[in-house]
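A single protein chain has been omitted from the complex, and every remaining protein chain is retained in its original position.
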């Protein structure tokens, strides 16, 4: 309860007019920057670092936290409305959010995202207050073999977003994995697929890939159909969430933090993996599975909540251990050091005003974001009324700015364009884009953790399964994979049609692919059967 | 890559016809479109070969521990690319189709490849011109050019919108964020 009184003191700090102002400036700037494609929260915080030199540390960090949370939020707006995620964590939101916008439910998607963001952030921050030291010490116990096990699980989960044609889904995944290979090998520093170019040796930034495949790819795709759709404008629709929407979204809002928060606390690559896992979970648990891919509101609510909660989880490790688990956290760590403050085990004792003021300002920022963005949802949705040429010219413009401003190298714009053309080609030939992005994110992560685990165990393969955590995850995977057979043994029958994937393109579905896919769908069937039984 | 470009070139040639007349199912064009998906297969095959050849020409280093080295993952990815390329080719030949973004059969809709090529060209030109002409000029040209390519023809409004947007972005980055973008030929003259 000591933390509760400290938190109240924190509110005393956060609610002074000046600090409230910084929080508001932070969330506004963050939202604005998050909306632009190609400039994610990490870049935003890093760029604004010098701006805050004049502020006192508490004011500066309240503003940073606002930028971080606001940036995570802003990314989803364009994701939903224009299918152009502003940053990589908002990619998943586009999958269901954009179809919703196209069918005139853009405001609902934005509202579901805003409330999901609020709920996730609130729950995450409450967990931060209540559990910070515990979570932090648990996070430290998770090592390379455990991360690798999680990555394997995530790869299994990919099989449920491959789309109607598994072979095309796999093709997209492999394209992503290939892009992920580019660059110096993380363990030995050898060049892979760089063709001797130093520019490529750090690999292709996942933000460039996300913006290229989605934003540029989408703009070119729209251009390819320009003459056909020129006159049509997208319906904006009714502004508020109806009762049936609320019934479908409240559970995903609450489930999101369960996935996002722990992932934020561990160094597993940021908010991309938890948002994706949340999406897969919602898809599996939903009663409206057939709507997924065509605008299921659960697929917006869950991932947004998870993304926001993961930001809170990130702060747990940063504040209690001085351990940056994401790029944003690394920049914030540097910012702390700029003020002569060292985040770590002693921070709560040494700088109680700052820490609790910062935590309280997270609550304040979250409320500000909701208050600002919920009424804004219908206004944002009107963005769709901007004439198409301006809209997509603007997307190309800002994508170019984002790519160029990061390094000041024109070559980054060329890489962006090449990936954009790839995105257009994928749209044209029916390769799903999501598996490609997942491949870019998961591939390098999984390889690094696998090889690090083997390095630590001095080359012994047992090093992959020598922790209880990893063993547990593998058992879960085994059960998921074996589920269809287990059910068959128990005499269960009747695969639901949705579980099988669409009718198209299954002709060439080979043995290994089929095996994976049944694994991915096993859980679906179980739930589906229960639903059927009820009906 | 080369197959891709020839493929899209052939598309652009037939684009005007396609726009005027919806393709009849089972016609020669339909079969050609089915075959155009084989281009994806060839592309995957080429990428697979590229990945594998890059991997096998990689120098070896000594300090690898365990069965997984810098070559393992590229080999797995490369071989999988070859397998998927073959499986996809078989699928296409059997009449399988990818489903495009809007849930339509891939390649069944007429496409305007001229606009796409124009947009890509404008973007590429912007990448080339940004250093000599500076960001505000290039950004404005990129915006106006893209809007023009996408069908906007308001000559008294478009250039102004483009210039104001580009200039405002330049100002925001330069003064607010402290990210220096190239200013153009008049920097240092005035």
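For reference, chains read A and B in written order, and residue numbers begin at 1 within each chain.
Note that in this section a contact is a pair of C-beta atoms (placed from the backbone, for glycine too) under 8 Å apart; a residue touches a chain by one contact, two chains touch by 3 or more.
Following the convention adopted for this analysis, contacts and distances are computed from a predicted model.
With the options "Pyridoxal 5'-phosphate synthase subunit PdxT", "Osmoprotectant transport system permease protein", "C4-dicarboxylate ABC transporter substrate-binding protein" or "Aspartate carbamoyltransferase" in hand, the undepicted chain maps to the protein name "C4-dicarboxylate ABC transporter substrate-binding protein" (source: UniProt). Partners of the chain left out, restricted to shown chains and counted across the full complex, are A, B. Listed residues A:63, A:259 or A:347: the one in touch with the omitted chain is A:347.
The missing chain, though absent from the display, is touched by one residue of A:331, A:417, A:440 or A:473; that residue is A:331. Residues of chain A in touch with the missing chain: 43, 46-47, 49-50, 53, 139-144, 184, 186-189, 191, 198-199, 201-202, 266-267, 317, 321-324, 329-331, 333-335, 337-340, 342-347, 406-409, 452, 455-456, 458-459.
Considering the complete assembly, chain B touches the hidden chain via residues 61-63, 65, 134-137, 139-140, 155-157, 159-160, 162-164, 166-167, 170-171, 174-175, 178-180, 183-190.
Keep this in mind: only the chains that are shown with their structure count from here on.
Chain A meets chain B in the complex at residues 47-48, 50-51, 163-165, 167-168, 170-171, 174-175, 177-178, 181, 185, 187-188, 190-193, 195, 216, 219-228, 230, 294, 387-390, 392-394, 396-398, 400-401, 404-405, 408, 410-411, 413-414, 417, 420-421, 424-425, 427-431, 443, 447, 450-451, 454-455, 457-461, 463, 502, 504-510, 513.
By the touch rule above, chain B contacts chain A in their complex via residues 4, 19, 36-37, 39-40, 44, 47, 50-51, 54-55, 58-59, 61, 63-70, 73-74, 77, 80-81, 83-85, 87-88, 90-91, 94-101, 103, 105-107, 109-113, 115-116, 119-120, 123-124, 126-128, 130-131, 135, 139, 142-152, 161-162, 165-166, 169, 173, 176-181.
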